[in-house]
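Here the complex is missing a single protein chain, while all its other protein chains stay put.
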Amino acid sequence: GAATPDLEAAKANVEAHSVLPTFTPPGAPFDARKCMAGKKILTIPVSSANPFTKNIATAMKAVGKELGFEVTEWENQARPTQWVQGMEFAINNKYSAIDMLGGVNPAVLGPQIAEAHKAGVEIFTSHLYDTIQKPDPSVDQSMAIPYHKVGELLADWVTYKTGGKVNALIVGSDEIVPTPAFVKGITDRLAKVCGPQCRYTYINAPVPEWSTKIKPSVQSALIADPTINYVIPIYDSMSQFVVPAIAITGKKNTVKIATFNGTPFVIDDVQKGTVEMDIGESIGWIARSILDGYMRKLCGLKTYDELYVPFYIFDSSNAKNAGSPAGYDRGYGDQHIAGYEKLWMLK
Amino acid sequence: MSEVRDMDAPAGANPGPRRRFNWVRFLEAYALLAALLLLGAIFGALRPEAFLSWANISTMLGSQAVLVVLTMALIIPLTAGDFDLSVASMLTLAAMILAVLNAQMGVSLWLAILAAVAAGFVTGVINAFFILYFRIPSLIVTLGTGTFINGIVLWMSGSMTISGLDDALTDFVVVRRLFGVPLAFYYALALCAVLWYFFEYTTPGRRLLFVGRGREVARLSGIRVDRVRLLCLIASGVLSAGAGIMYAGTIGAADPLSGLTFLLPGFAAAFLGATSISPGRFNAWGSLVAVYFLVIGITGLTILGIQTFVQNLFYGGGLVLAVALSQLVRHREAQEFS
Amino acid sequence: MSEVRDMDAPAGANPGPRRRFNWVRFLEAYALLAALLLLGAIFGALRPEAFLSWANISTMLGSQAVLVVLTMALIIPLTAGDFDLSVASMLTLAAMILAVLNAQMGVSLWLAILAAVAAGFVTGVINAFFILYFRIPSLIVTLGTGTFINGIVLWMSGSMTISGLDDALTDFVVVRRLFGVPLAFYYALALCAVLWYFFEYTTPGRRLLFVGRGREVARLSGIRVDRVRLLCLIASGVLSAGAGIMYAGTIGAADPLSGLTFLLPGFAAAFLGATSISPGRFNAWGSLVAVYFLVIGITGLTILGIQTFVQNLFYGGGLVLAVALSQLVRHREAQEFS
Partner (left out) sequence: MNLVSPRPRVPGQPPALALRHFSKRFGGAHALNDVSLDVMPGEVLGLLGQNGSGKSTLIKILAGYHAPEPGAELLIHGEGVTLPLSAGATERLGLAFVHQHLGLVSSLTVLENLRVGSIASHTRWWVNWGREHRRARETFARFGLDIDPGARVADLPQVQRALVAIVRAFETVRLPGREQAGILVLDEPTPFLPAAGVEQLFALVRAIVADGAAVVFVSHDVDEIMQITDRATVLRDGVLAGTLVTKDATPDAFVELIVGRRVQMFQAPPHDLSHAPVAAAVQDVRGGALIGVSMEVRRGEILGLAGLIGSGFDDLPYLVYGTRPADGGVLRASGIGERAMRDMSPAAALAAGIVLLPADRLGAAGVGQLSVADNISLPVLSEFRSLLLNWPAILARALALGHEYDVRPNDPRMNLAALSGGNQQKVLLAKWLQTEPALLLLDEPTQGVDVGARQHVFAALAAAAARGVAIIVASTDFGQLEQICDRVLIFARGAVVAELTGTAITKANIAEHCLRGGAVGASEAAPAMAQGFGTT
């Protein structure tokens, strides 16, 4: 890494993601209505009790209706046995494809996937792998997210904001598939643009133990190393346990939070100032991009395997655009809606 | 009827020689089964093509076999008067051992399975050691060992999901089918039959009951109470390991956390099951009915596309109301379970 | 010493004229406290600047207040012989009611708090109804109601985290401090003091104990057993709601799931607490010590930068070993808790 922090590079990257995203068609237009006629997709969100994936699924259902084909959500609460049932249901009811959305790991459904393939049901995953990760070989179509780029953006942000004096506490959940790539994105970039004088610590807290582990761990870390000036919970729902940890250790003014996902309550916190920034993705955009990729695959067109979702930074300056209280899919503009309508020849 | 007579003979409370058929007892024993069928009928009426399809039914049967086995692991120590809160953690540990040894280190499947079962055995022994030697309530001990095991699993797995298990396992658990139903279900069924036979028709099984209901009486009747409890805890550990192996087989991988969600449903099934078939006792068939009563409800709701929170409402409400009903049948006379 | 005499006189020391100081009893009562201090000393020696800093200590004290209150909610029905597995769900519900009413609908904070407490009250009544009217074991009922409540919470919240609570709440819970310690801690402390006094020095407190230890005798002696149990369940519901309000206060928001993870730690603290201060009885100070024994260990480990899975190991291991120790002191004589 450079001896002196490359603040310019950091600044540039940050600014690039601070402007409202514009829609550039990810591929050639095609008549979605026609080619999807009679096809149906079953989407299994990692948990219907997880608002992020739940809302993507809901958006997909809406788009599906608009395009005249069926998208079914398999309601579940993150129990692999429920996912298994979902798979079997799709197979038994002749779905064209199964979408594993936002964290359902194909690795834990090997037998069912094999069965699905036998039955000619295609296996898709969306918003699961990082683009630099190799999807499970059993997957026919993976709509991946460049988490490592998000990581780099976070790294750039903290470097930029601290003028290159970063001591970050990164909180992640190793059991979530893209976490390693995501974290690597942060750390590599820190090493690159911020250099050796920037330090970081990593804490792993499995999702079910977020409430019991994040708060005490962050507290202790902050006390053990008073020079920490940024906490980076890589998934922003973690921040609800980071915020109180910072509050109770009385470091509101010295320790900031930068995170990713654009979950409404976190954007609220950005408006309140308890969270400094949150990198958001437009749900509607994600849903459309997922379906776009899938439809191209199902229609035998040339497809692509990177979700087309611009990352957009919410900070004190623009958080209110997401509404107060903030809502999903608000504050990103609406270019994608018209964009995809054109792309799918709805007009 | 002969079946009924045999089954509730030990349960006792009905005149022998001048014995008429006892409707109340029959109702009490089969209310839950009836409720199950009713539920099935309702969902069947709403979505015949999806719900009543043999495919769906076999899926339901197959996918919950793990829970059935885990419930069996629970009712053994429960009958002997001990709680085992560590079963779910043990399930996860067994699955993870399997994955680490077989998928990561390439140890042969059978050796890996052996190791997993051994782990279950050891856990049982450790639980028993603290419960019997130190005389600590089983609830505390197993709560502690359970948490401890979770730690071990997180450590072993680096809290990652580990896949790539030998196909033979998934083969023998979910892929191979009989009448379209995955083998897993038949394993669970066989286990139920064995336990039922063991509890009702073998001397050790009866002794268990005395250990659970009257420790002192059992002791004075020459039963080695502590040895019985030890064996029960070991059995529970080993069966949980078995459940873990089946779980790994069902999903073809092992993850460090999802297994833990089986604990409460397991207890729910055990207690709900204790109100049916041979009411007042934890019993295998009752537990089986209980598991599938709850599963049918959840699956039906999911197929109807009802929002997920309704699943919790059904689960909780179903449990309480079902038990309340069976209490009404027995005129709300309190029954101590074991 | 006078304190000791007062505290365990009822618990069964032998004061009065020819009273010797009873070392075993003293050791038994204060072993856990000693362990806590020892642990603190060790970590203090390893990382004095970080661990012994007042900042850290006050953080530890403040951050566990919710768990302390929830444990209090548990030990009341436990003393009267009832399990309440619904406390954690109730905690979550209370927090969510607060968030929905106050943050979303803009109802005034005090009204919202009132509503949350009322919900706790109602939950207690419902639990009591099924337990006392239908004579269903409390374990089953509260397992069911707990799950049901989880469903309601998911529905209310649309399974979203809801933030934007009135700052006054966070203010009075974690922001305001006394000697650098958040007020939350003092609320918990006050509650402990009240419960301790209630259990040790009032006749209603003793009634609970009789109800828990000997229902029949309690009834024969003219104690209205069912009414006592009803009140205990209501108290437990209301206190859980209180814990929920404090939880919402600490994280300034409410989410539908995280609160549930308090259940097992709560039970661990309750049972571990029952081995110290006044051993053999669920007691407030004991639970307090237990909570902080476990949290000191965990904080210390994280400050040393040890991986998080070690927390589970410590939690489980610490629980079992601590209880085992206290059993060694009392020569491993089994003690029925309540």
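Lettered A, B and C in written order, each chain numbered from 1.
Here is the rule we go by: a contact is a pair of C-beta atoms (placed from the backbone, for glycine too) under 8 Å apart; a residue touches a chain by one contact, two chains touch by 3 or more.
What you see is a predicted model; the values in this text were computed from it and never measured.
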| item | value |
| --- | --- |
| For the chain not depicted, the shown chains it touches | B, C |
| Chain not shown: contacting residue from C:I136, C:I223 or C:L288 | C:I223 |
| Omitted-chain contact residue, chosen from C:R135, C:R206 or C:R330 | C:R206 |
| Where the unshown chain meets subunit C, residue by residue | 5-6, 9-17, 200-204, 206-207, 209-210, 213-214, 217-224, 280, 336 |
| Subunit B, residues in touch with the chain not shown (by the definition above) | 6, 9-17, 197, 200-203, 206-207, 209-210, 213-214, 216-217, 219-222, 224, 336 |
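The working rule: only the chains that are shown with their structure count from here on.
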| item | value |
| --- | --- |
| Chain centre separation (subunit A, subunit B; CA means) in Å | 37 |
| Geometric centre distance via CA averages, subunit C-subunit B, whole Å | 30 |
| Residue list for subunit C, restricted to those that touch at least two other chains | 154, 159, 307-308, 311 |
| Multi-chain contact residues (two or more partners), subunit A | 48-49, 204, 208 |
| Interfacial residue positions of subunit A with respect to subunit B in the complex | 48-49, 72-82, 84-86, 88-89, 91-93, 105, 107-112, 114-115, 136, 173-175, 177, 204, 206-208 |
| Subunit C - residues contacting subunit B, complex | 130, 133-137, 139-141, 143-155, 159, 264, 267-268, 271-272, 307-320, 323-324, 327-328, 332-335, 337 |
| List of subunit A residues in touch with subunit C within their complex | 48-51, 54, 201, 203-205, 208-213, 215-217, 219-221, 223-224, 237, 240-241, 243-245, 247-250, 263-266, 268-269, 272, 274, 325 |
